[in-house]
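Structure in structure tokens, see below.
Of the protein chains in this complex, all but one are displayed in their positions.
Coming up: subunit A.
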Amino acid sequence: MNKRNHQDTSGGGDYGGLQGNVGKSDSSSMSSGKAKMWEEEQDAGTGVDDELLAVLGYKVKSSEMEDVADKLEQLGMVMDAAPNLFCDTVHYNPSDLYGWVQSMLSELNNPPNTILDPMLQGQQIDDPLLAPAEFSSVPTLGFLNSQQQRQIDTTQSSRIYNDDSEYDLRAIPGSAAYPQTQDRESNRKRLKTSSGSNSAPPLLPSSPQAAGGAAAGTVSDSSRPIVLADSQETGVRLVHTLMACAEAVQQENLKIADALVKQVHLLAASLAGAMKKVATYFAKALARRIYRIYPQDCLDASYSDILQMHFYETCPYLKFAHFTANQAILEAFATASRVHVIDFGLKQGMQWPALIQALALRPGGPPAFRLTGIGPPQPDNKDALQQVGWKLAELAETIGVEFQFRGFVTNSLADIDPSMLDIRPPEEEAVAVNSVFELHPLLARPGAIEKVLLSIKAMKPKIVAVVEQEANHNGPVFMDRFTEALHYYSSLFDSLEGSTLVPPTQDLIMSEAYLGRQICNVVASEGADRVERHETLTQWRTRMGSAGFEPVHLGSNAFRQASMLLALFAGGDGYRVDENDGCLMLGWHTRPLIATSAWQLITTDSS
């Protein structure tokens, strides 16, 4: 037992003479002729990805392995010689090893522009060990307190900071966003941004999915991630009972289903916390389905907006959605002098103050900003859209951004024709289309999503920012939808629980109601009424790809800022930002819950 156990493997076949060996890949597949450079067109099929690396999250074609190795070697030498060279680099798509290494090597020839931003406090915020400081003391626009002035003075002489299109997270507003009465004035926060130093992100071809469900970096439809928070005996029985009830509903054993619903309520009564609430909402939804009580009480649009606002305040999901979408839009608008954002769901316009402020601080000055806000009809013919537009206009005026607003009332995005939106040609004005949770309802009407995607194309957008729930709640089989939704909302409620103050605030209760309505819709509705037809990023990628869009990758700077936003606004420790093939996802622990992706029209010419 104590003897040295020598393993002589120097002659072992697997190690010796392995230049060019790429593990278990079938060598015959490497013999295909054309060697494509990574910048060229996107169709796959030349060279097979190394399987062993693919499972680990890295897409490297077997035929490129030697090349990648050479470049890594080069990069290694450069890094040894100049260790700080890449500390301001913005990274994109780490799964594409070749691209990742290549872009760093390219930076040697084209160093990013470095522009000192007099208002930055980047040195402070950049340090992850420092607690996010000073966001409580806030000056009104135009004044800096002495501490900030000192920071600026030291920073101007410190190292050059050239992070790409960053803007001050402290500007993420709650209802404090809008120019308000006196007491709100003092809450307005100072904004900063820095130059769009790097050129526009490299437009990487959409990479083909790595083979197999186990490939890293993709939450494919064939995987179901679960985070268990509750191992209590009652928790397990509760879930069992819920599933059995759903099963009974699917099989139309309504008497049994009814009995089981009552059982669920009984079991839930002895629980506390997230599981109790989730179970209760699901039980109620099942009851509705059993008794065919649908559609649910029609909420007028303004009330559902209110629920969403509370959800916005309580947890970081919507803030993350707005923030990451704005990042993509900002980057796309970096050099435009006139911009037009088409917001598919204006609601209270919470997303836009931050964008307006960021545009205001663009080096070289803000572009002229047009916003078209789309929304559903209001009761009493109130013009809610216009009201939001006015508030935003006031804000824009205060900050000095030329602003125009137009509201568009419609019951469905599919009813909008691009010609109605006064789209100007791309040379004149850069267009961004913004959709936060507005695409999935279109799946309830046949043909609607296709129509809308066509419309978007006709708008010739520079960028399309899409945020959607990361879940498949649109499968054809009821049980599958039910199970998926149960897992999804369990995680979501758990995250709210994590961030809650005791006693629960009004915000929290409303947020739960907001989510409860979604649960009800997923479980109890059908047909055109079932609008919460969430689909996963993988599914949206396929749709967008088929419709003629290609991904625009969000990079490490957006990731970092989103992470910092979480640190600022998220109550619980469990929130995580994940990079997934150029998209960003926000999740609770290891369960991704929403995903932000950015798109552009497929470019047909090589640039």
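Basically, contacts are C-beta pairs under 8 Å (C-beta built on N, C-alpha and C of every residue); 3 or more make two chains touch, one makes a residue touch a chain; residues count from 1.
One rule holds in what follows: contacts and distances are computed from a predicted model.
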Since a chain is absent, check the UniProt entry for it and pick the matching name: "Cell division cycle associated 4", "Small ribosomal subunit protein uS7m", "Alpha/beta hydrolase fold-3 domain-containing protein" or "adenine phosphoribosyltransferase".
"Alpha/beta hydrolase fold-3 domain-containing protein"
Specify the residue from the set A:Leu271, A:Ile374, A:Val452 or A:Leu486 that touches the hidden chain.
A:Leu486
Interface residues of subunit A (partner: the chain not displayed)
1-2, 4-10, 12-15, 18-24, 50, 52-53, 55-58, 60, 65-66, 68-69, 72-73, 75-77, 79-81, 83, 86-87, 89, 91, 94-95, 97, 101, 127-129, 212-214, 216-217, 219, 222-229, 231, 236, 239-240, 243, 483, 486-487, 498, 556, 559-560, 563-564, 572-574, 576-579, 589-592
